[in-house]
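With one protein chain held back, the other chains of the complex are shown just where they sit.
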Amino acid sequence: MLAQQLFNGLVLGAVYALFALGFNLVFGVHKIMNLAHGAIFMVGAFVGLYSVTLGLPLWAAFLIAMVFTGLLSVMIDFVAFRPLRKTGDAEFAMLIASIGVEMILVNLALRASDARTLRFPFGIVPVEPFFLFGMRITPLQFVIAAVAVLCVTLLAFYLYRTSFGRQVRAVSSNERAAMLLGVEPRMIYLQTFFISGLLAGLAGVLIGLAFNSINFSMGEPYLLRGFVVLILGGLGSLRGAVVAGLALGIIQTLSVAYFPTGLTDIIVYSLLFAVLLVRPNGLFGDAVSDARVARR
Amino acid sequence: MSLTVSGVSRSFGGVEAAQDVSLQVDPGRIVGLIGPNGAGKTTLVNLITGVLRIDRGTVSVDGEDVTAKTIVGVARAGVSRTFQNVRLLTDSTVLENVTLGLAQQEHSSFLDCMLGLPAAQRDRRAVRDKAMQILADVGMVEYAHRIASGLAYGHQRRVEIARAIAVKPKYILLDEPVAGMNDVEAGEMIQLFKSFAERGIGILLIEHNMRFVNALCEQIYVLNTGRIIADGTPAEISQSPDVIAAYLGT
Amino acid sequence: MINFFYAYQPLIDFFLLNAGFALSQYIVLRAGVFSIATVGIVSIGAYSAAIVMKSLGLSIWIAAPFSALVGLAVGLLLSVPLARLRGPYQAIATLAFVQIVAAVALYAEPLTGGALGMNDIPKQVSTLGLVFALAFVLYILGSLSRSRIGAIFDALRQDEAVAGSLGISISFHHALAFALSGAIAGLFGALQAGYIYSIEPHQYGFVMLTMTLAAVILGGRRSIWGPVVGAAIMTFLPEIARPLAENRLLLNGLLLVVVIIFLPRGVVDGLIALVRRRRTSAVTWPAESSKEVRT
Partner (left out) sequence: MRKLTLGLAASATLIASSSMSVHAAEILVGVAAELTGLNANVGTQTARGIEVGVEWLNANHDMNGNTIRLMIEDNATDKAQSMTLLNKFALRDNVHVVVGTSSSILALSIAPRAEELQVPMITSAFAPAVVEGRKWVFKASDTPARMFQSIANYTADVLKPETCVRVYARDNEAYVEQSNVWARIVKEKGVEIVDEPSILLSDTDFTAIATRIVDLDPDCLHLAMTPETSANFVIQTKSAGLDPDTLIIGGTTMATGFFLDAAGEAAEGTYSLADYSPGGINELGKTFEAAYEAKFGEKPDNFSAVGFAEALVIGQAIKAAGDNPTRDSIREAMAGLKDVETIIGNGTLSMVDQMAQYQMNVLTVEDGQLVRAPGQ
């Protein structure tokens, strides 16, 4: 059973990493605590579901959902965050704007779904598990792991191998300096929010499919776990988001498997506390703000 | 009785930002610290004032070892400073910036403050008057209620100096205090710094404006690539071959 | 007309409670501590007061100060591990604390009643009691704001290094902010327990956390009236928007976005800034001595 649970943990970790990737781009790069990210993820699942119910094939539903949430994310940045960016100290103001956006999206989803939990139609994805090294793997678990690996490599390639990626990382470390060197911040924000929305939509449809339940409040639990993953891994660090995502998945699964299930949350969040005591900037985080108290 | 830096070194991954630096500032004396850009002057200030960790060597204030103390510890030992690029509280007024320097000298208890007792109010009034007096010394009284960030660069410098002196320090490290000031304003500062020295405050002046340094300092240290390459009176310094080489390049 | 007042009395009481929670969240934000632990400490305060009042049968006059002390202690305890964290790291660490408190409240069934929570807590808190408690806390925070502590909190929020370089202890004042915030949270947790007959873990979760934070930032982070105005907005808005029934959340969300864009520093601070900009007063200090210096 341990092997099976470890595999389950890896898949759950892949799910958290997938969700955190998009989140990392906005929260990590621009330090915006975007509480609407959970709602964008939920909208992705809904758009995917409605495309399927309109008769479109599954791959088309994925594409539509991803593009929709990508554009939605860009629009949210344009409407809610950009006006605030001009006012300088806007860290808190953006947090509240994101809460407002989350409330709007959740209410729209609630009205659209009549507060009901919906699901993808049966048989849209093969369910028959196959066996590998004595472990039982359902096709969806395999797809999630594969998609997560694919997204991580694509994002890593984009961030570390393309010129756009370099500009994003420049903006992440020091926006003003990057602007002085001719980086056009509007383009960067457009891109990071689009990609972040795109990944959230992908994660939304995939998770909606894998756990066959889509409802208006599915975003919140993943948002909370997303925060933990990003802080554990360290803000702005892609490697951190992946490692922390996988670690969190495994630890949560093992604690559910071997401890009384009521303790899961306590274990996961106490772990976060413990890591932050030792590493105030997360496992791989760059020093977001130096701790003044001690000499650096 | 002096601010003594002996054998202080610090490297950032191979780069020797400070190598075995030793210097001394006595009370009531103005000591200059000059050197080309990137020589490590501000790094040295940060090492002394507790911002940066010291790898080797010690810093002591009137005999008290502050090598490991944090910025708060060093400040409480009697060392005050200004910053190379002015750091005022942008949302607060000029007066509020200066009264912040005097906060440590209030003796009303936390309870007085919490309950708004007369002791706390008396403290606040006394502190406000002292701050006004200090602002008068730097000629900034009529800007007292203006928001600090709205002031001209030279004025912001003066407010920062006023705030640094408000702490009643034994020693004060001025990091390019007249940078961005025209000659008239710089001239006024000479008067002011001399008045500080007369009050027994030891001053370490980090500055590029040689005319300003020569007018004020009896002793000058020259720093280049993290090492003290010369130290003496302004006259000796201006002839020293090492200094000329450092500035003009070989 | 009296009936009208009585009909909406709970609304006023909940506004007073929310204002208390907002003030607890406000004091840490004002000192530059990005902590959202208030909701967790309110929960601890409410549960300890409920246990004191229900199991031990003591009055609110004992339960409230007791919970305030418990809150203060929890606040101080929290400030130790959080001292070295800054910005988002501090925020998420305190979010973790809130989640731990909720999970423990759910798990420790014998003590906290688990998912059903604690019920039939004797109601001992009246509107008058709430007004008195809020006035008391506002007086304290007002005097603190006018004293050196307020000035130091503002300095820490804007630039810790500058405050440190003037000999002001950063960790002491952060711990002070945590303690004050904890005490206020504990006090109002007890008052809520004594008013609302029953408490349960879900009540002190992510929704309350975001609403309390929104109240402070919407209202204003510097003046003590900011959180009070913010709490009023967040409490009365759902009632005013009642005709929209199920779509009220939509209006709430829209309003949050619109108000924060036009007044990013919050309603109260935004308005104060407008007034202050119009009234730029030049001061003349005793004229004769200032003439002398300017040569």
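To keep things simple, chains are lettered A, B and C as they appear, and every chain counts its residues starting from 1.
Just so it is clear, a contact is a pair of C-beta atoms (placed from the backbone, for glycine too) under 8 Å apart; a residue touches a chain by one contact, two chains touch by 3 or more.
All values derive from a computational prediction rather than experimental measurement.
Of the chains displayed, those contacted by the omitted chain across the entire assembly are A, C.
Within the full complex, the residue among C:L56, C:L128, C:A245 or C:V275 touching the omitted chain is C:A245. Listed here are the subunit A residues that touch the chain not shown: 1, 4-5, 8-9, 11-12, 15, 107, 110, 114-117, 119, 122, 127, 129, 136, 138, 141, 207, 210-213, 215-218, 220-221, 252-253, 256-257, 260-262, 265. In the full complex, subunit C touches the hidden chain at residues 3-4, 6-11, 14, 106-107, 114-117, 119-120, 123, 196-198, 200-203, 235, 238-239, 242-243, 245-246, 248-249.
Following the convention adopted for this analysis, only the chains that are shown with their structure count from here on.
Chain-level centrality, scored on Cα centres against the all-protein Cα centre, points to C.
Computed centre separation for the pair subunit A/subunit B is 47 angstrom, with centres defined by C-alpha atoms. Spacing of subunit A relative to subunit C, judged by their CA centroids, is 30 angstrom. Note on chain placement: the centre of subunit B and the centre of subunit C lie 39 Å apart, centres being C-alpha means.
Residue positions 292-294 of subunit A are each in touch with at least two other chains. In subunit C, the residues that touch at least two other chains are 161, 164, 170. Residue ranges of subunit A in contact with subunit B, taken from their complex: 292-296.
The touching residues of subunit B, when paired with subunit C in their complex, are 49, 51, 70-72, 75-76, 80-81, 83, 87-92, 96, 99-101, 103-104, 106, 108, 110, 112-116, 120-121, 123-124, 127, 132-133, 135-137, 139, 141-142, 144-146, 163, 166-167, 188, 191.
Remark: subunit B residues 50-54, 68, 70-71 touch subunit A in the complex.
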